[in-house]
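All protein chains but one are shown in place.
Letters A, B, C, D and E mark the chains in the order given here, with residues in each chain numbered from 1 onward.
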Amino acid sequence: MRAKLAVYWTGSCGGCDVSFLELGPGLLDVLSQVEIVFWPALVDAKRQDLERLPPRSIDITLVNGVLRTEENAEMVALLREKSRFLGAYGACAHLGGVPALANQGNGILEAVFGPGFRPAPPFPEAPEDTPPDLLPEALPLDEVVPVDFVVPGCPPPAGLIARFFEAALSGGLQPGQVFAEEKALCEECPRVREERRISRVLRPHEVLPDPEKCLLDQGMVCLGPVTRGGCEASCPKAGMPCTGCLGPTPKAGDPALALLSALASLVRAGEEGEAAFPEENRILDGLVDPIGTLYKYAFAKYGRPLRRLARRREEVRA
Amino acid sequence: MSEFEPKVVAFLCRWCASAGADLAGTSRLPYPPNAIPIRVNCSGRVEPQWVVEALKAGADGVLIGGCHPGDCHYVAGNYKTRRRVYLLRKVLAELGIESERVRLEWISATEGARFAQVMAEFVAALKRLGPLHGNGGAR
Amino acid sequence: MTNGSIQHSSPITHHPSRVLYFPGCALKDQARAYEEATLAALAALGYEVQELPRWNCCGTVYALAQDDLMRHVGPVRNLIRAQEQGAKELLTLCAMCYNTLSRSALFVQNPENLRRLNAFMDEEEDYRGEVRVLHLVQLLGEIGRGRLEKAAKEGLSGLRVGAYYGCTLLRPQEVAVDHPEQPKILEEALAALGAEPVVFPERVECCGAYLTVTKPEAVRLRVSSILLSAAQAGAELLVTACPLCHFNLTERRPLGAPKLPVVYLGEALAWALGVKSMPEAVAKAVGVRG
Amino acid sequence: MRRITIDPITRLEGHGKILIYLDEEGKLRDAILQVPELRGFEAFVRGRRAEEMPQITERICGVCPEAHHLASAKALDAAFGAEVPQPARLQRELFYNAYIFSDHLLHLVFLGGPDLLLPEDVGKAERNVLGVLQRFPELGRQVLEVRAQAQRILALIGGKAIHPVFALPGGVARPLPKEAQTEIAAIAARLVELGKTMIGVFHEEILPRPEYQSLLLAEEAWLPTHYMGLVDGSLAPNFYDGQVRVVSAQGEELFRLPGDQALGRIGEHWEPWTYVKFPYLRDFGWQGLRAGPDSGIYRVGPLARLNAAERMATPLAQEEYERFLDFFGEKPVHATFAYHWARLIEMVQAAETVALLAKDPALTGTEVRGKLGKPGEGVGVVEAARGTLFHHYVLSPEGLVERANLIVATTHNAPGIGLSVKEMARALVEKGKLDEALLNRVEMAFRAYDPCLACATHFLPGGVPVAVEVYDAHGNLLRRLEG
Amino acid sequence: MPEIKPRIGVFVCHCGKNIAGTVDVAKLAEAASRFPGVVYATHYEYMCSDPGQALLKRAIREQRLTGVVVAACSPSMHEETFRRAAEEAGLNPYLLEVANIREQVSWVHSGPAATRKALQVTRAVVEKVQGNRPLRPAEIGVVRRALVVGGGIAGIQAALDIANAGFEVILVERSPSIGGHMAQLSETFPTLDCSQCILTPKMVEVARHPRIRILAYSEVEEVSGFVGNYRVRIRKKPTYVDPGKCNLCGECAKVCPVRVPNEFDRGLSLRAAIYIPFPQAVPSTYTLDEKNCLGLVPLRCGQCAEVCEAKAIDFDMHEEILEEEVGAIVLATGYELYPKEAMAEYGYGTVPDVIDGLEFERLLSASGPTRGEIRRPSDGKIPKEVVFIQCSGSRDPEHHKPYCSKICCMYTAKHALLYRHAVPDGQAYVFYIDIRAGGKDYEEFVNRAMEEERILYIRGKVAKVFREGEKVVVWGVDTLTGRRVEVRADLVVLAQAIVPSPGTEELARKLRVACGGEGFLKEAHPKLRPLEALTAGVFLAGAAQGPKDIPESVAQASGAAAKVVALLSQPKLEHAPEVAEVEEALCSGCGICAPQCPYGAITVDEVAHVNEILCEGCGTCVAACPSGALTFRNVEDEQILRMVRAALEVADVGV
Partner (left out) sequence: MVAELRVSRESLNAPFLQRVEELSGQNVFACYQCGKCSAGCLFAEHMDLLPNQVLRLLQLGDEGVLAARAPWVCAACLACSVRCPKGVDVARVMEALRQLALRRGLSPVEVKLDRPVPQIALVGAMRKVTP
């Protein structure tokens, strides 16, 4: 019997949906082994079709996108109810992703329209057609529903998608599984690491990096050392630092803080000592926009709790 | 309502800051009891994540006590910590957390009085800042 | 000679009651009061003071040039006079005289110098180099604190007195009456006499000396500074042993500088012992009671 | 009042609902496209590193990240006053044409394509890529293979095919390795081959179908608007670079301007019931949601580009372009369903362009970074698969983003899509039958544009002076905001 | 391993009134008994007393405790005591932790707050102890042999001291003879002893010492291992002369057609391709310099071999690689002079009569190229006016070296003085910026030069030196009078900066020893550990660590030797087990950890490896490890976070 598959997007760019095509003709094998019960990007099943399904009748559900609206939250709750295994697919569902950087600021609607704004329906007689309210924070999937497994990446690399389907379609899906390497990206990065010290922090456009050497050694903030492997180090190979889309390695904890610690540890301005402090600070100041740089995908999962504390204090004070 | 008593976690290097705290004790120099001291071998062992986890778990401030520059028992651990804290404070500020809530102090084994004074100052500064967990929410 | 070995109180236990005394020019003229008072006081202390017969000028300044034998002639001749008297010591009151005489005495401790000088002074008997030049303050030291305290009356009691040494009692080191930077011999004497000595920084600094002739403006600056230094330390009265210092401190005092009375050591001694009374002007200036 | 909802609209990128309102008599009161999704990029791109913008803004859309990536890079080139050296320019342009090919192919086969490739009466369960694969198994396999290879080109140059990482202000990340060029050249030939095959299939299997021809010529799918597209010096469409040309509904050139100046000719209108905005030509002003030569509404995308251009840039595409014009017999072509055909023509041009550029020896040149000046303000414009895409940034002296405004392809088309949906709905309602198949027709009108709602909705205003009227649930004006 | 439920015992010490007078110890023990994981809690008057320890031991046995917390005084007081007691009771000592409730609680706080904080502290340590693992200290053996690198006076002294203490020494020297720069010197300040006269006996002593093996003309190739157990690969270059056969007749050098500058004379004389650096060289043998010999390749000259009666010359000699095991290493690689060719303002070394200090030493030396007569290089004339320039290349952070080279003030004074002795009617000038004569009898020596020899010291740095006819014109300034000074000299001697000898940094890298910014070997602590490198078992001697004169070099060498002897005398080395550890399954080998370690304890190949003998346990690498693959035994992140959370919970609950 073919496995029943659902794919759903919440606050998503669509890249995750398109990423399945990266399997190329291999997608045909996958499609031949599944029955798609719900996948808005691909088939015309509607919400009512989903609501009619019995609980736990979908074998595997993949959700991509950040949770941004009330509707998103309702839909994933509905999918959770209908699914045996539900997984976060892609960095947004896994970690919050790039759009979750919005959590750094205050409410989006408020930022644009000011306080008190409510969306309105096109006709007063159809209040149900009001655009859905936004959640106060952009959330990763596991903040709203239990998540059984993760296919990480922005979007997930073809190799990991294939690995996922292999496991899923052979019934080998394990709870808590993350379809990426346990070891950091550096494991698969061909760049040569020599003298590990950073004497300046450079932004990618400020330097044409040596094609052979480690980007971190060349002063670029590369999240490779804290990020799971599994993408074949595609960005460092292309001359750009890793920005961490596959998420932190199992024991890294907060990847931004882990990398921050590593980065600060590597900074050297000549001899270490009090005389070097000002120059060290100057080097460290080269890390502009630390939130956007270090928490590019993981802000919702790791940076948000502190941000929430701060925001609550701001509210209390106001 | 009683006055706000800040909760502090203090990571103290065993050779300098913790020894300085011991000296404050031996010298019977009182200071506010708000801090929970946690002794580590070197301030270089302290991870930024510990600091953040402490803040998330209910601390209003975190103190890291290490050796004075040039005095690190392990040569340069304190320099690493200094740089980590420098960046960490930057990140905290961007998150809207007052960077004063995280303090790095050089306290030698002979500076018992300084330890007591740092504690008193820090607690006073945190009182001015107010609670990080204002409406009771811990996590 | 190293710094630590200056003997300002020689271990003389014998107190000769007779003493040979070299006055010098100033004591007979501008510093007459010094001589009078000293002689009276020494008499009261039981000394028989005899003036050196046929004394001549000490030369007033000491020859610093190595080849200047001439300027030792005058001082040594005076020492020969003392030798003729069979004296072992020659007392001086004027600090300048003390300085020139004792440096020449030192100079001729070198046998070669002594030979050359004796050869030069054919007309005199050969000097044998045995006369010790003594200054009044050294004599007071030898008299000793006990005797002075016993002899002292109320004349100086409670008075805050600054001792101004100037240069010639202290420099060069070889003839200094005490440590050239931190002397205390004058203060000890004054304390024994009932005064309250006041130590002030400029007590050993030069007043300008003979620049009073060639550069009086420099001297005025010096005097002002010395007086201020003393006044700030709380001195009510200055004591000196040098007539040139005395002149500069009194006659070159600029307007506005503290008007401290400046008196000779001998005068203060005489007042302390009660053999002379303080002149009214001084008494008024220091506000002496009764 | 009766209300019909199509939720979610499927086989497109992003969220959308179509709401159809009928009055008491069963007549169409209104039909609207509502976009209920909002991620708010404008709220957090501020303060980000400028050079990160190509990588951040591409997360607006995972279908056309390449378009955002390079529109962003071009805006940064301008903001830093940088001249892009030839090797870097070639990398970008080749990459970009490969993207156009890949994206058009995706739509033709997976998204809008089934509407075209399958007869109208197939059921819901079959009306998708699986159905297409079943009917055209050989073509389907070939398409999947060749598309994967086009994606390979994107990965070779861009680092990753989806969400590439290579573009930087003034150039690209690194020189292209020689072996990559060899591989690209080999792939390019297969792209052109597939283009030819697709044209063959179109002329043999689809165009001859009468129901398709009636769809192409249907009155309710005939929308006279103005058209916008980038053209090169010879007035052929250019996807990566060129001037913005706008022709009127009557086919006259309204203006031909560089991107930054063209941007000034566009205004935006807002409605409170959707998170999408409605742009219009300022020359005409906002005349309400209606078509016609005196309305400000214009369209972008494949059809618009062909209307805004005078010829194609490559031989095979030119050949097909001439057949296309012959079929309709007039220009501009206002037929909404002609978007698919136009897309096919463009796909061929893109394939031919890839083949041409892949031979250029300068492609692997090592000079890949232009000299950067002080950061300032810049506009970048490209033709995304779905139409003209503007990025407009103001940077701080430290090179951080101070302000960003984007007008994306689907936003340009939002009024046109709205009108198409409404007209289609009106025609169907008048025919009095609202079954599922007919509702799909409404969706088809909509899908013809290959709309990307992900793009269209994830940006809120950045500083374009527009008036926003905010209504409450009772239709009372809550507030009026001036941009 | 099956999950064992923790059974923690808590022992609260009264410390008489010291703790109990402030903290409610009964309440603390009672509350502790309800902490998660705690099965036993009690309080006692003096835990450190014998009955207190007996109580502890009994409870460990009877309660089958898996962990113990003693809430008492600072762990620096009695942690050892309690851990020993635990061990005696059969509990691994690393499962016992001390909670400091005296120094950091009862002595500084009062009232209920004191009890509350004691509770927090104890609670935190209870959490920690549950994460502790049983540990055993590591033990390592010691190879009782030392390696001394560098055969200058420092190396010689260190080798002799170690050998005389009964240990074998391998002395590696790069050049053909030991002796170093000291062998080149004429006389030494401030005593003016003849340098060779005091050095030669020591060289002979080394040569004859039964426990010293000299490997001259050799270099250290590779070092692996760690304290007590180093493996060293030494490359021995071929000398083409069998030292056992060479009888120093010198016929070979006479017939050799080649003449090249003699290094020993700093190029002021010539030598043959087969040569002995100086007559007293040790090892006492000729060396054939393969770079300059005509006989090796391409066509054979071979004249030397023909005349060698002892048949000592062997053209087929090959380079050898020796592998040795040693327990300790002394680095005494010495110094070199900063090249005068770097001194643009002083003519880039192109003015023949501008020479450096060592060249002048050779001119002064009785065995030197001029037999001790001062004759200038250009024309052999006796210079009547000689200018000495101090700080040439030193104390010039902008163009040359920022540091003070320390010995130049003294050797310049010596040079000027010896010059005056040699040329009594000559005038010597010394340009200086400060005179640093901080050593026993040094100031007096300099004063002697000034006062007795009337050497004109001019305070000011020389701006320019150039040749004009036969003269060397020196432009200087006398900053004391503020006047420019011009001297038209016959000879100028530059007191060039002291720099580490070439190859020092490379050697340091091989040994994982740090070099300072200027390339001198870095000591473990500038004040408290000046003789040691941070790498355990590696010691420093002589000018390789920084500019030093002979007595300092000798003193440091003896000090380093004493350290080596102390190390080699230990039967076993024991190392604390609380160190960093790599979880290899998680390590990507990114290598960020390695440079954090001041002890070189981390090596990285596919993954990182911690040498637990070298690791001193600071944990800086662990904090730097981004992936979390590095952990710290018994101070795991999770333990710390548990401590923090638990203690903060107590804070919330209050007392």
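To be clear about the criterion, a contact is a pair of C-beta atoms (placed from the backbone, for glycine too) under 8 Å apart; a residue touches a chain by one contact, two chains touch by 3 or more.
Keep in mind that this is a model prediction, so the values were computed, not measured.
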Discussion item. In the complete complex, the chain left out here touches which of the visible ones?
Written reply: C, E
Worksheet item: Of the listed residues C:Glu84, C:Glu149 or C:Glu251, which contacts the missing chain in the full complex?
Response: C:Glu251
Worksheet item: Taking the entire complex into account, which one of E:Val485, E:Cys515, E:Val565 or E:Val604 touches the absent chain?
Response: E:Val485
Response to the item:
Of E:Met450, E:Ala555, E:Ala576 or E:Val604, the residue touching the omitted chain is E:Met450
Worksheet item: When the complex is taken as a whole, what residues of chain C touch the one chain not shown?
Response: 24-26, 29-30, 57, 59-61, 64-68, 71, 94, 96, 167, 170-173, 180-181, 204-206, 208-216, 218, 222, 225, 243-244, 247, 251
Discussion item. Need a quick check: the contact residues on chain E for the chain that isn't drawn.
Written reply: 384-385, 425-427, 429, 447, 450-451, 454-459, 478, 480-488
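Everything that follows uses one rule, which is that only the chains that are shown with their structure count from here on.
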Worksheet entry | Contact-graph distance - origin chain A, target chain E | 1
Worksheet item: Quick one: which pair of chains has the most contacts?
Response: A-D
Practice prompt. Specify the chain most distant from chain B by Cα centroid.
Written response: C
Worksheet entry | Identity of the chain that, by mean CA position, is farthest from chain A | C
Worksheet item: Measuring from the mean C-alpha position of chain A to the mean C-alpha position of chain D, what distance in angstrom results?
Response: 26
Worksheet item: How big is the gap, in whole Å, between where the Cα atoms of chain C centre and where those of chain D centre?
Response: 113
Discussion item. Centroid from C-alpha atoms only, then distance chain B to chain C, rounded to Å. What do you get?
Written reply: 70
Worksheet item: In chain D, what residues contact two or more other chains?
Response: none
Worksheet item: If you go through all the chains, which pairs of them touch?
Response: A-B, A-D, A-E, B-E
Discussion item. Help me check something: in the complex, which residues belonging to chain A touch chain E?
Written reply: 182-187, 193, 195-197, 216, 224-226, 229, 248-253, 255, 258-259, 261-262, 265-266, 270-271
Discussion item. Which stretch or stretches of chain E touch chain A in the complex?
Written reply: 516-517, 583, 585-592, 594-596, 620, 623-629, 637
Practice prompt. Enumerate the contact residues on chain B facing chain A in the complex.
Written response: 47-49, 52, 55-56, 69-70, 76, 79-80, 82-84, 86-88, 90-92, 94-97, 130, 132-135, 137, 139
